[in-house]
Every structure is written in structure tokens, then in C-alpha cells.
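All protein chains but one are shown at their positions in the complex.
The letters A, B and C name the chains in turn, as written, and every chain counts its residues from 1.
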């Protein structure tokens, strides 16, 4: 199940904020070895360490810093590519890599809602990888594209999955408080966010993703297609002066009633399928429920299980619906690069690639 | 209607954060003159400038700094007192001052839900001051107690009032992002809030206020009592690293449907009753609706009309209910000291005191 | 001495951060009236309110928002222009406007050290305006260029001027803690400065300005030239997560000894020359010395006298030199647009223009 030798991988769009997270998470990965880094025209042919304006706190690994950046439009001979490309570039380049035989684990939004592309969270909908063979057949690709959801979506869906399985989620209201790292680098100007809140992201686009992606993620696979879940969602997003970690308040209506105590038990006992549990990047437990009245908090909970854990708190009744709670996870690890790496690990474990 | 000479006023609990705002707002007030400042035992008999750890950006007015702090338990001979007392102290002292003939305009929560005490926002429910004569009769007080709502409540109710009048508010969900100044001084520890969010205030107590006070504020006065409005409210509160200005997201269901355009018109055209419009602290317009996609923002909108204005933005449809929007106002001016001063002005204009 | 009618003025580079401060300070100016706003190619021909991404907390004045942006390379028929141009553009455009008969009050660094251009702080070296006639003669200009110093320089020199006059400043060490607004907009990325300090600005360029400009400012005018002061300066700059207000620590050696008490008296009693005192933008007193042990602080002292005041604190002996102190002023008002406006007011009062 685990590969006998390290698989060479490419990182597409490696110089940006999410690309750097890929480099960080893959530099010492037990299954993968960074073989190719691609970048924009101004970077091609230059050492990665020179062209990446490194913003993470851990230093660039020396060996990676010396790697020469390659063009994104030349498909490399690797089984797996991680894509941190901007939307438009992903739209164009990811199909080329898939056609060239590479399984692309993409953080871009371009193909998330494509009916033939799995939108994947290993703990939530691993069975959706069955879409891949349909994708390959219909697109005539030897490789494939697999995507991970928007960083706020994944925070929410991780907590909603066990509730949906146990009680049926009918609809929910959410307000998110999203970290500045979600906007990349340079991203949010300090003059816009110090002593301030910005009550919108992507001019409504972020809310649209949060209102649609969960339906696919919690949908059922049958006959080569995903039947979306029937859940009503109302999302309002804000940007807050926090470096990493998206927080969301949730008020949810369930088909079958559940007390806060039952919901806490359901969330705490949630486990990934066995194949997922042993993956190198899988968190020890998908969800930790905190009993304290003032958790989760981004600075104190975002690094749970190396940034791959999800923390829930304040599970309590709702005056209008059934339950309310607060949920948090690390937006650039669980919500971006780490999510894509876990997806790739699942594909290897399931024999889709490797 | 406006007083012919300045009325002497007392500030109860003058050394704390809200007490200082009262000092700031009253130092040059056209109708009122600070005559008495009361404080805790350690302050009594000392100059205000020595015992108040002044935290506002404007300096203490010199004349005020030299005033000697008085005990709170000796009722002074003034027509009006502004109370910034902590809850327990307010519980005990405010009735003494009311019994002693003083009209207490209180920012404390102690008597907000007392059925004989007006919970007052001049633009919203000025007719509730009719409660005062019942209060005076039943309590046998020559003075009275009048309260202003919780700082997050007032932000919300200001925007809900015109919608309720025009379309009927059935229920709403709100998540608040509240400024640190709401916790007073020293209040929130910097280690708790820098690069962080705290998803609770007062261990649920703040949410309880937001879920009950609006029913009284939007209720109707008849036969000496307030009949509370029938509105369902679900509130989730958070503390954010912002100095001043509470922001709230709202999703609301209305009895009569309204498009975003109609709601924007209703909010923009909302005006206070004539008697309120001319008050010294009344904002030029109660509500300003911003058309930009990224407003309101606390740093950029909190000082509207000297901190007495309310800003609404992102009025748009809701997937699940009727409308969504974001609303903001200054929590220690509109939401505390400024609100109490405007209440006092109304009482003078209506001849209740002065 | 004050103009009988308002003088029409141009703002060059009006859409940026400093340009916006000019708009704010000039919108209701008693002597000046904004007649022309210039901008870059993408802005020309469009309403100012559409192309300026307004970042100040006060709203754009309506009348200004509707003004159509003009090209910078067409000299307008105005007596005065305020320049917020970037260095390279200033290098090229300001001489054109000066040649065209306009007195350019510039915030750009391009000509600050030009031996024929006054580097001017009205309270410090008003006699340097005598350079203008030499400048006009030698450059054959009908107009002129007058500059204000770097935003950190002015903070320091304002405090050093009275000490230099009274005791002679021999050399000083300074470390600055500079606000993010000094970098313009978008300027400093929030990911670079939240929970962080950056110990450099402009790759040493800021320090070079602080180490040279004071010599000219404190120099003496004689025979058509400025003889620079002989002062040794060592500056180290840092960027801190503060919105507005530059703070500097200073350790200074004096030619004639002065106790802290004497220095405090000298600083507190410092007054601008009579012609400066009555100018509309002149602070009531150039310097306020705070006695508290923890002042000056940017958030609490930057707005002194509308942002035109300078606050000094912690005047005390130095173990190694004579005195130490901390000084602060508002970097985009006193240190940029406000400084240039005060310069223009002095030129009008002295009959150089108008």
C-alpha cells in the first residue's frame, strides 16, 4: 500500500504562497520526492531559492533552494503533480499534464465543480475517486485531475460530515472569519487589515464556493456521477487580522434531532476509513472537540496534528434551528497544500497512481 | 425645548473605560456640564486626573482632571447622572440615585430588562419613555432609571428597526465580530487576541443579551407596559483584534418580502422622529448604506457622525431566508456612552427632566 | 499676509496615499482651493472618486470625487502645486511645473538635497526660503521647487532644533519605529508585518536620508547657499505594526551641557517665528513634552494638533552621551502632506507666491 520507493513529484506554480507550503510539506515526505518545480516566465531557469520570495517561518530546504525552476507548459515525466497554479493557468495547464499521464492533485478552483473531477477530502468522500476512471475514459487522459476544496469549505465540511451521516444536515448558516494567508502573498495590504475587518472576499466568489462545494463533497457517487447532497447553505465571509487559521460559526438544522451531547459524541468518535487512517499526512483524529467555552481559537488550535486537524467548540443548542458550533482548521495546510498531499497519498494507497 | 442654562450632571463610575467616554463626550456638551465624578474607594477624595488611567486618545480636559472624585453612595444634587457602573454596583446604587430625585441614564445591564425601565434608543423607541411615570409611581421615586442597550444589540437593532416597521422581521441569525474596547480596560489581554479570535464573550452572556434586548426595544408600549416583539434570534459572538467598532453579519426572514433594492431604500430613508433629529448628539442620518462590496469596515466606518452613525453594507438576497447584510457601529460611543447621552438629551427635550 | 481670495492649487500624483492626504487637508483649506488633480495614464480623464482607491477613514469630499483627473505633464495655470509624485516622476515633472511658473511644494525626495532647493520646515529654517530667488535665477524658472523632509527626519529635527540652538548638537544615535502608512498603499503586505517587525526600510535608503537631511535643515543660509550643520548621525530604522505615527529613540551629545530639566524647558518653550505661528496649519505649539513615563505613543499622540504636533517624552540622562529621549509625530500629516501645506502657507505669508 505504501510505495516501495519514493515517487518523484512536480509542484506547479511552486513560487507562490501555496507552492511554498507544498515545498515545506513535501521536502521530507516519506512517499514523495520533489523532482520538478515550475514557475512563471520570470522564474524559469533560475534557482528556486532566488525567485521564491519565501514567506514561511521555516527556512527553505537547501536542496530545494538550488533546484532550477521549469516551465509549467512542459509536462514532466512524473506520476504526480501538485498544482498551486492561479485559476486561469490551472484551467489551461492541468488538462495538459493529465493528458500527458500525470495525476494532478490540484488546489486550484478551476475544475472543482467539473462533474468528472473528484472534489476530494479523504476522511469525507474517498469513494469519489471512482470518478477518475470515467474522467480518464471520457477525456481520453492517461493521467487525471483530482481537486481539494476551498479552504473555508473544508473547515466546514469536516465538521458537517459526521453530523450529516448521523442526523442528516438540512441547511446551515455560517459566518467565516478568514486568515490573511488565504489571500496569498503579498495579498492583503496591512493598511486594509490592521485594526480592521473586511466583510467580503473575492467579491462574493468565496461565498459562492462555500455554498456549492459542500453539496458535491457530501454527495453520493453512483453510475459514474456525483448526485449532490440536498442541503441549503447561507454563507457570509469576512477577512480578519489573523495570520493562519479559518474560523467559522455554524447554525444547522438536522433531519433527525440531536442534543449537543449527542453531536459532541458523534464528532469526537468520527474516524476516517481504515485506508485513510494510515496515510502519512492523516491527522490522528479528524476532529477534536474542545470543552472550553472559548475555543477554538486560530493561534492556539490551527497547528493541531501538524495543521491537518479540525477543532470544534461551543457545541450548543440553537434558538432557531438545532445546533450551533464553531469550527476551525489551518487554511494553508488542511485547507490547501496539506489537503492536496493527503489526496495524493490516498490515490497511491488505493493504487490509482504509483 | 433645549435648556436655557447648562444642566449639572454626575458621572457614576467615571474612572473606567466607559466613564472616560462620558467625560470626553460631556466635556464640551452644549446642554450639560460635568458637576460630579464618582469612583471607587481607592479614588475618592483624589483628583480625577490622578486616579483615572486615561486610555482615550484625546487628552483629559484640564478642568475635569482637577475635579475631586466623590463616593458613589452619596446622591448628589443634580438632575441627571450618567452611569458607567459595573453591573453589581449599578444594581445597588442606581435605585438610590433615582430615589434621590436624579434621572439616571445608565449603560449598565442591571435594569435593562426591568419591565418598568425604558431600554431606549431615541431613533427606535422614543415612545417607551412613557414608562417613566409608571416607574416613578410604582417605585415611589422622584428620579428614574433609563437604560441603553448592549453595544452589539444597538448595532443590530438600528438596522432592524426600519426593516421591522416596513416588512416585519420574523427571525434572524447574526454573528458578531466585536472590538476589544467592549471589554473595558485592561480588558482583553494582548496575548489572547493578537493574531487570534476568541469565539465567546461573557461565557454566553453577551449572546443572551443580543437574543433578548431587541424584543423589548422593538416592542410596543401599551397600558404602562412593553409588549415584546415576536422575533426569533440566534446570535454567535466573537472577539476580534479591532480597537473600536462592532461588526455583525445578519441573515433575516421578513413577513412581507423585500428585494435588496427595497431594503436599501428603506434603510437609507429611515429618519428619527422630529424631536430626536435636533438633539445635539443625534447623527445627521441614523443609517448610511454603503454601496461598496467591502464595507462596512470598523476602522473606516466607526467614526461616522462622531461615532453615532450606523453603517450597513452588502445588502443582498439570502439563499435560505430573505436578506443578508453587514452592519457596524462604534461600540463605546453609539453603543455605550454616546447612546446614554442621546437618551438624556431626549429626556430633556421631552421635558422629563431639566 | 493671508490671501484675499482662495488660491487655486494643483495636486500632482493625487490618487496615491500621500495624494489623498493632500486632498483631505486641502478640501476645506481657508487659503487654497483644489483646482487640478493629476494622475497616471490609467486615471486621466476619469473622475477622481472612481480611480482613487480611497484609504483614509474620512470619506472623499463629494466635490473632489467628481473632478476629472488631468495628466501630470501638462502644466496647469495655478500659482501652487503640491507634489505627491513618486521619485522618478517628480524628477522629471516638477522642474516642468517650476519652469511653467508654478511654485511646487513637493513631498518627493528627488530635489531635497539640491543645493538650490529649500528643504523646509517652517518652525525650523524659514530663512532658507531665501534660496528661492537664487534657484529661479540660476534655473531660469518663474516658479520654484520647495521640499519637505523625509517623514522620519522631520520627527527628529523638530526636537533637535531647539536643543541645537540652545546647546549645540554634536552627534546623535537614533532608532526609528516607523508606521506602515509610510510605505504608501498597498505598501507593506500584512503577512510581512502582523506579529512582526521588519528591521529595514528601502534597503538602507531611509537611513541615508535620516543621516543627511538634518544637516541641511539645521544648516545656515549665507551668500545664496546652505552651509550644512556639522552633526554626526547614526540611524537604524524599523517598520512596526502601527498604522500612523513614527516613533524614534534618540541619544544625543551636546556641545554645552544641559540637564534633562533644562532640555525639557527648552523643548517646551520652543516657538516658531511669528510669521509661522499664525499660519492655518501651524500647530498651537511645535513641541509638547509629556511627563508620563510611557509616552509618546503613536496611537495616543499622533493626532496632536490635527497631526501637526510633535510629542517628546522620557527626556533623561544618557549613560554615554548627554541626553536621551523619545520623539513622535504623524508621518503622513506632519511628515508628508501637512508639512508641504504648511510650507506653502509660509510662502504665501512671505509673499513668495500668491
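We take it that a contact is a pair of C-beta atoms (placed from the backbone, for glycine too) under 8 Å apart; a residue touches a chain by one contact, two chains touch by 3 or more.
From a predicted model like this one, the values you see are computed outputs, not experimental measurements.
Undergrad: For the chain not shown, which residue from B:180, B:231 or B:315 touches it across the whole complex?
TA: B:180
Undergrad: Which listed residue, B:33, B:192, B:303 or B:350, touches the chain dropped from view?
TA: The missing chain is touched by B:192.
Undergrad: For the chain left out of this view, which of C:39, C:283 or C:298 touches it?
TA: C:298
Undergrad: Residue by residue, what part of subunit A touches the chain that was omitted?
TA: On the side of subunit A, residues 57, 194-195, 243, 299-300, 303 touch the unshown chain.
Undergrad: For the chain that got dropped from the picture, name the residues of subunit B it touches.
TA: 17, 55, 180-181, 185-195, 241, 243
Undergrad: At which residues does subunit C meet the chain that is not included here?
TA: Touching the chain left out of view, subunit C contributes residues 171, 173, 175, 177, 194-200, 203-204, 211, 232-234, 236, 238, 240-243, 247, 249, 251, 293-300, 313-314, 316, 318-321, 324, 326.
As a convention for this text, only the chains that are shown with their structure count from here on.
Undergrad: More than half overlap in residue numbers between the two sides of the subunit A-subunit B interface, or less? Answer same or different.
TA: same
Undergrad: Averaging only over C-alpha atoms, locate the centres of subunit A and subunit C and give their separation in whole Å.
TA: Spacing between the chain centres: roughly 48 Å.
Undergrad: Centroid from C-alpha atoms only, then distance subunit A to subunit B, rounded to Å. What do you get?
TA: 42
Undergrad: Mind pulling the subunit A residues that touch 2 or more other chains?
TA: 194-195, 241, 243
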